[in-house]
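Missing here is one protein chain; the remaining ones are kept as they sit in the complex.
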């Protein structure tokens, strides 16, 4: 599941053909494995980014969190609905990551959970709605706005791009999201941080890549590859 | 004064001609200046030797002490007797150097002072007697014996050599002393220290030059050059 | 990386085990990694809890005990603890009079404490929070994360802990903590970086003739890199912005706190204090009490911070009140 569906059809009320990609527990598990793998591989890179303008723990934090998440998600029954699964991810992150990224990524997945509810599958639209709910949770929790040089600057354009491409199907939308996240990550590199630890450096935070925007980009790439792959 | 005397003569009861070199306050002042200069120049070298097998302060200690001694000796009246002058050196060293070298060098000069007494000049023999009294003071105070790898291993052969050459005059005797000090200093380099801080290193103290034996060699060289100079 | 540790992942747990072994009379460690006063909960007493990343020892675990904290929540090194810890701490120390959370102003700490407070309140425990943000190296602004919480936290925990110990209620204790926050200012500097155990290498590179001015307590670079200077110049660079910020002026009475970052020996802190005393005297500021030592650290970083707290008789009385914790002890 989670690949282009076996029975494509014409979406009601739409002129275009919606590829029948859906997001289900298997896709979510692939996403978690992919993201956890990549965080582990890129742990030192993320920590090095955080050394320059933070406290040298972002890679360590994310790796610790998703190692725990991977274990929890593996334990879930195959019949678990998406809301319960996403809630497990969110709760696990909150309980294991700490720092800024723990509550932020944790809230992201908790809001996803609320939005996905008892669904066992989400179509492109439902996933888009859920992702936007996640983004809003992160924004509320962290009170960061665009250009504060945080993960928001990767997450927000990613979800805008997702919405813009959603009519082309989940795979296309997630591809657009991953590319927009990377663009957002790079766009803010020259900026001076106004939120998070990097803000304490003032002008010295400019011209450094933000660790959180980087891990968020990895998250959207993992999501794309888990669905598309 | 302090050079080969202006009126050389035949020593009574001796077949050889004793050059009439005497050691007086002017010679002592030259000695102090020379030794103080050289300790200052070689401060880092002595401290480096002490870094290897001690606590990295021997050059600093000796320089501090002889800087103070130089000032005190400069203040002495020109009519000051040798005993008083040597006592000033000893007391100043004891009051300013600290560490092992303070009491040891201090005792050396205090014993010299007692031996020289109210003399205003010392001939080669009297100086030899005084130097040996100094050596005995150092040995009593520090309880080191030959081959313990301390300043004793430079001082003791130096004074033996002095005595052996005293009949050739003070200059020759001091020359022999300086050479014997250097030989003693080098002879003990391979040894394992049994006294002082270097002894705490056990076998690791072997094959390092002893700082105190080095400064003692500088002392005898300064004495030679002050008299011979 | 040269450290007396067994494995990067084990440092925090093993240090907590060492604390438990050493100070069983004062504290215990409960799941999930919460240092709790041995006699908690104390009925009718407001519970005082704090927490933050590890690597700042003795803060906060070393301040658990009579007259100071009821519990401390140590996160991973330099990573704020998770809400589960603060929730467990809050429940463990609640004696029915409510619990104050003393939070250092870092995004992570603030969010994790907030989550815990929400959960505790949902379980019926009254929780208040005061955020300490005393670092004058960071410009204060509504549009940023604001100032960091640094040395002032130690003074707040001592004074507020004394008030709770003598039975003041949650509102009074909370107001007092806010008063300390309003009157305390700090600034720090680093001669060297430090190495997060799990990262394995120094957070930043720094030349032999350089220093970082305006650092926090997480091994992060400071506001500015400068040429190494004398202790007097460094003290001026830290203390002048502190004095000017509140501002502290003639007639003011203060507690002066000279703090080592972990790798700086006490002899150097006294050299710094000597200049602090002279500068305060010049401004007519009276140092009523002082604290000199490494109490809020950044692992093995070499460097120091200075904190001044403007006090009144009441704050002084609470400062002098008995305290018995692993790291601060007097009158008991």
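Of note:
As written, the chains take the letters A, B and C, and residue 1 is the first residue of each chain.
By our rule, contacts are C-beta pairs under 8 Å (C-beta built on N, C-alpha and C of every residue); 3 or more make two chains touch, one makes a residue touch a chain.
All values reported here derive from a predicted model rather than from experimental measurement.
Within the entire complex, contacts from the absent chain reach the displayed chains B, C. Interface note: of C:198, C:234, C:254 or C:311, the residue touching the hidden chain in the full complex is C:234.
Contact with the chain not shown here comes from a single listed residue; of B:61, B:156 or B:216, that residue is B:61. Contact residues of chain B toward the unshown chain are 44, 47, 51-57, 60-61, 64, 94-104, 141-142, 194-197, 199-202, 204.
Touching residues on chain C toward the chain that is not drawn are 2-7, 11-12, 14-19, 21-22, 54-55, 57-58, 62, 191-192, 208, 211, 228, 230-232, 234, 262-274, 277, 290, 292, 294, 297, 299-300, 302-304, 324, 326-327, 329-332.
One rule holds for everything that comes next: only the chains that are shown with their structure count from here on.
Looking at chain B and chain C, not one chain touches each of them. Relative to the C-alpha centre of chain A, the farthest chain centre belongs to B. The distance from the centre of chain B to the centre of chain C, with each centre set as the mean of the Cα atoms, comes to 57 Å. Annotation: 34 Å between the Cα-based centres of chain A and chain C. The mean-CA centres of chain A and chain B are about 79 angstrom from one another, to the nearest whole unit.
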